[in-house]
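First the structure, in the form of structure tokens, and then the observations on it.
One chain of protein is taken out of this complex; the other chains stay put.
Order of writing sets the chain letters: A, B and C. Residues in each chain are counted from 1.
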Amino acid sequence: MISFMNDYSEGAHPHILELMLKSNLEQNTGYGEDAHSDRAKLYIKKELQREDVDIHFIPGGTQTNLLVISSFLRPHQCVIAADTGHVNVHETGAIEATGHKVVTVPHKDGKLTPAGIVVVLESHSGEHMVQPKMVYLSDTTELGSIYTKAELTAIRELCNKMNLLLFLDGARLGSALTCSSNDLTLKDIAELVDVFYIGGTKNGALLGEALVICKEELKEDFRFMIKQRGAMMAKGFVIGLQFEALFENGLYYELGAHANSMAERLANVWRDQGFSFYAPVCSNQLFVILPNDMIDRMAKEFGFLVLDKVDEKHSVIRLVTSWATTQGNIDQLIEYVEGL
Amino acid sequence: MISFMNDYSEGAHPHILELMLKSNLEQNTGYGEDAHSDRAKLYIKKELQREDVDIHFIPGGTQTNLLVISSFLRPHQCVIAADTGHVNVHETGAIEATGHKVVTVPHKDGKLTPAGIVVVLESHSGEHMVQPKMVYLSDTTELGSIYTKAELTAIRELCNKMNLLLFLDGARLGSALTCSSNDLTLKDIAELVDVFYIGGTKNGALLGEALVICKEELKEDFRFMIKQRGAMMAKGFVIGLQFEALFENGLYYELGAHANSMAERLANVWRDQGFSFYAPVCSNQLFVILPNDMIDRMAKEFGFLVLDKVDEKHSVIRLVTSWATTQGNIDQLIEYVEGL
Amino acid sequence: MISFMNDYSEGAHPHILELMLKSNLEQNTGYGEDAHSDRAKLYIKKELQREDVDIHFIPGGTQTNLLVISSFLRPHQCVIAADTGHVNVHETGAIEATGHKVVTVPHKDGKLTPAGIVVVLESHSGEHMVQPKMVYLSDTTELGSIYTKAELTAIRELCNKMNLLLFLDGARLGSALTCSSNDLTLKDIAELVDVFYIGGTKNGALLGEALVICKEELKEDFRFMIKQRGAMMAKGFVIGLQFEALFENGLYYELGAHANSMAERLANVWRDQGFSFYAPVCSNQLFVILPNDMIDRMAKEFGFLVLDKVDEKHSVIRLVTSWATTQGNIDQLIEYVEGL
Partner (left out) sequence: MISFMNDYSEGAHPHILELMLKSNLEQNTGYGEDAHSDRAKLYIKKELQREDVDIHFIPGGTQTNLLVISSFLRPHQCVIAADTGHVNVHETGAIEATGHKVVTVPHKDGKLTPAGIVVVLESHSGEHMVQPKMVYLSDTTELGSIYTKAELTAIRELCNKMNLLLFLDGARLGSALTCSSNDLTLKDIAELVDVFYIGGTKNGALLGEALVICKEELKEDFRFMIKQRGAMMAKGFVIGLQFEALFENGLYYELGAHANSMAERLANVWRDQGFSFYAPVCSNQLFVILPNDMIDRMAKEFGFLVLDKVDEKHSVIRLVTSWATTQGNIDQLIEYVEGL
């Protein structure tokens, strides 16, 4: 059975494995202070066209989210997220477990807007309520949508005005940055947000996220936090070398672009067949509305997620493509759909 | 420069990499619910000669420690550890960050004793103090020593009598189980403790610890905890397949035994040269007392940790061997020492 | 200026102060283990017509809420509350600061319903989300409404079926139990919920809430939690004797009834003048919708809270009566309103 369940079903892109094999018997310094991690940081800084950021490699996304939020907020402060936000829904209360409330705003195609953030700010006044201090958003969002440069800039300006920190979860940033409708670069993002991460796990790595701290005041002692939350790997070089491979020659973008193009081909087929989408088609996640009986039949041959009911007879399914999705897999699904 | 700094300088044992490469393009279920993880659990249960344990694969040791302690204690309960214990000294307050006090006992060669535990129990009475509820120990200890079956049994009996949970940190269990003086098996350990883990990171894996929950009452909902602490990897199969490789044909023991035998050769040389040890020679860590000037010279050619001053003119250094330590490396160090 | 701002503007009811004065130089055991606290517990148990509850006196409401929730939930579990719930909105993230998420349901007149709770249960499945385990409600609610016996019973039945704990915040239980429309007794409540508290601060005491733990499994070691959260007062008898005075001869009910009757008189006047209410009139809190200019004028002579805008020209104000509200104060406000 071919799975479109997610973008983390397979191992690592072969280029990554090659580097891993080649360097396997080298003796590295532990805890991320090795030469591979250093080179990876160098390559990423080159993309950002600046030196004055701190980069840390963290094993996974939930861990990165909880690290960022718990390290940069004081105890009485909260983070603002879309109600669909990963930190709100899908992390088993990881943020609250570090002591912080997630205050939510109804999403727009999975996205936050300045107007939504303002509603939270206006309803939080005084010491009997948590103090909003950070905005959390993800690019791509949980619904596969992306932020435009104008949208992200508007949120940045609100953050400046209201003294809020801006954190971008880039678990699927590879796909976001290579969308046809994207107008943001890594450099833009580093200029617009205070802290963000470049997701590896969902874009060809075995594991790992590259956290980039842009704001000077947030940098101090961050490695203590990493250690305290159990996110400092003894063999940190295992993550470092993967980002080295991903950023040495643009592999990161190639993998995102591949996933997107696979998704686009799929989207066209659904569209041609007259099906509609629950969320705008954009990146490597498709949310297709299908009749339930068709979903049942399709589930016997392909793996995917049934997200939600739409009405009595229809539901939304999520199909995800990845760096590892082959033309052959896509062709099989297309053939199946066209044969319906 | 050849490093004896630690046992996590190199990547993974070639057998592990082979399996990783071979299965790289398989589509696996996420979050540790894949076939590799299942097989790895099966192999480990076979070693334990029992089915009724829950096994979870966790990326790292500090994370495993904080997960176990925070999941199994109620808010007012504390864990008892040797003052040298990893959870007390070297985890940046990871345990306290989950809300629990670590109460310490002076160690004996890095080990806890029933008598030491009793001192804690007797000095903690009533609701103005934390309530001791768990005993934490590691095998091998921070000083490379190991617990005998008699010692571990004595602690178990005290735990039974005083209604304490017993947790064994096995970050270096591969080395412990293959020490010449060891009389414990994995099966014994699973019978004697309530929860323990089998360390992969320090015994040939890229990352990963296999947590074994033996006590029925502790099993419920543990995957929620793993997710909440950010320890549930999307590509959980990356850890699962490493333990599959380690336990399919006894590789885990081979690697531990190799590290120990390398350490033993080294120890003999130091002994022959008349140097003494800060801690009993046993597993893959050697604690040698050397003149400071010799340490300075040696540091130019070999990597190792200078642990502590002994007197004005002497210090203790730590030398660690691993699955990856070669005869050649050992020979070079021996030659150097004999040439002094 | 006469204040209808809240029910905690004045000190304590004179009967309480009398007992305080009379016993001032007695030597009491510390930390709530004194004879006054014992007698107060006895009186309360008499009201509950049962012996098998644990009663603890806690200084304040937020503290009681955070103690209950953090003591009875495991780390991955959350509490369900109305979106207007005190624990959700007005405690500066006190619950999250202990590690637990508050999951909310849109309120109905400030109340939770079984249907609302079911929505939460159905949307929380599996280990990537928090696990709903406790229902929090307050009687009276934040909008001054009360639960009927039928309503509370329905929620209890759902809790039984779904294995949820039921916690009733009774900060204003004095007013709730003496509402004209109330059909619950303290005894009923103790039978229907797992844990609740009888509010003193807002019903004539200087400070203090009487927490009643009804469910056997929740009782163990609770005093450790009280101490750990800083809620164990050295002079615990100061709270104990206040509940002694409140429950020796039914003073608690008298004070609640007085506050309610004062509110009812006020409500009639507003009603007669043709004003409408934002929430059903019931207990000692009135939520009146008034023209903004009238609010501005009234604010020069009386203290009250302006809660929220209703439209461009109208807002809701909250008027609260208490055990200490005098006929004279009410008459002055009535006169003012009738004179408009």
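Just so we're on the same page, contacts are C-beta pairs under 8 Å (C-beta built on N, C-alpha and C of every residue); 3 or more make two chains touch, one makes a residue touch a chain.
This structure is a prediction, so every number in the text was calculated from the model and none was measured.
Residue A:H76 is the one among A:H76, A:K108 or A:R265 that touches the chain not shown. Looking at C:M262, C:A324 or C:V337, the residue that reaches the missing chain in the full complex is C:A324. Within the complete assembly, C:S23 is the residue of C:S23, C:T153, C:T185 or C:N292 that touches the hidden chain.
Across C:L42, C:V118, C:A154 or C:L207, the single residue that touches the chain missing here is C:L207.
Contact with the chain not shown here comes from a single listed residue; of B:K41, B:H56 or B:H76, that residue is B:H76. Listed for subunit A, the residues touching the missing chain in the whole complex are 70-71, 74-76, 99, 127-128, 130-131, 221, 223-228, 232. Take subunit B: the residues that touch the chain left off the picture are 75-76, 78, 89-93, 96-102, 127-130. Residues of subunit C that touch the chain left out of the display are 2-3, 5-6, 8-12, 14, 17, 20-21, 23-30, 59-67, 91-94, 97, 201-202, 206-207, 224, 227-235, 237-238, 303, 324.
By definition in this document, only the chains that are shown with their structure count from here on.
Placing every chain at the mean of its C-alpha atoms, the farthest one from subunit C is found to be B.
Measuring from the averaged C-alpha position of subunit A to that of subunit C gives a distance of 43 Å. Computed from the mean C-alpha positions, the centre of subunit A lies at a distance of 33 Å from the centre of subunit B.
Each chain gets a centre from the mean of its Cα atoms; for subunit B and subunit C, those two points are 50 Å apart.
Annotation for subunit B: residues touching 2 or more other chains are 224, 227-228, 232.
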